[in-house]
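Presented below is the structure to which this report refers.
The complex appears here minus one protein chain, its other protein chains still in place.
Coming up: chain A.
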Amino acid sequence: MDESKKRLVQRIIRRIPAKMLKTTLEKWGRLNGEQQRAMDSIQSKWALTESLLDICEENELAVKHLAELEMIYMINNPDQGMWYAFQLTDPGDEAQSVDLMQFREQFKSHLKELVREVSVKIKKHTDEAVWIRIAWGDAYSRPDHLKPTYVVHYLQTPYVFVTRLTSKQKPMLSQAMVLSTRYQYFKDANLSGRNLTAIRDLLMRKYQQVFPTKYLSPLTERKQTNPHIEREQAKPAANRLQMACEAFGGGTLPQLQSAVYKLETKFRDHTNTLMTEREEPFRCAVKFSSKNLLESLKNCASSGIASTPVTPLLSSIPLKGKNYFVITDNGPGPSSQMRQTQN
């Protein structure tokens, strides 16, 4: 297995940026003082790889220890790659009382039953998150540590976040999760993004929310040059700001990159009878993208580019914690659909 060990070491060293390597190795705790100092003094990635391989020989470290190192790095730097949110639904009676030990044992044993060759590592992080690293294999090959899947689950909540997962692997993960957490279904939550913290905060509402209030706060925005405009616009601007915050939140908002809406609604325009009489929906797709989507949408609402109160299509992003929607004309159907706002 030396070749696969070597490739894993290369991948890890390539992935971890130089400034994080020291702390990650320290947290890993498998190097003695001398080895740690040796690693700290090396600059080039190639030399680091060679050095780490030597250390593995010396300390007799196996692939599973290296997997641990990678996992430590991921846990401390979760905001990279693409994360997809899933939700567990229909809890059974014992769902609330599943504790860490139980979950751990059950998940490992269920997954091992489903996939004979699989390597599973479970770690609990300080913030109540259970991290799982899965290296998948099959009947013909050993677990592939170069393409692991990371799963993050918050016990006592129905939320699960997953990095890359192929369509073959999904049913097995789904089954293992469902059996070990005592829920019925493992469903796609239609929310994805680069930052785990962002989508977690969004889904679990860990950001500053603003509630409707009778007493509007005074407007604290940039100075207007014309006092007449300022006076005239103060109240409407304050209103817009309040409604924007109610829809999206106050303070720092979770960093989402995009939202996609697939529209399958009819074209309704009283000035265009030909189109309005059509039976078929007007099919189009709209994608909003930005460095921080929620911040952009909030500013659209507070500046008046978007009318307030904010339309439910946009406010669903934080409300439902989703960024992929299919909109049809029907009434509220399955959770991924919404009624079109009437003009």
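Assume contacts are C-beta pairs under 8 Å (C-beta built on N, C-alpha and C of every residue); 3 or more make two chains touch, one makes a residue touch a chain; residues count from 1.
Here is the rule we use: contacts and distances are computed from a predicted model.
Missing chain, UniProt name from the options "Armadillo-like helical domain-containing protein", "Centromere protein L", "Phospholipid-transporting ATPase" or "Septin-type G domain-containing protein": "Centromere protein L".
When the missing chain is restored to the complex, the residue among A:16, A:111 or A:314 that touches it is A:314. Contacts to the hidden chain, counted on chain A, fall at residues 261, 263, 265, 267-269, 272, 274-275, 278, 280, 282-293, 295-297, 299-300, 303, 305-307, 310-311, 313-314, 327, 340-341, 343.
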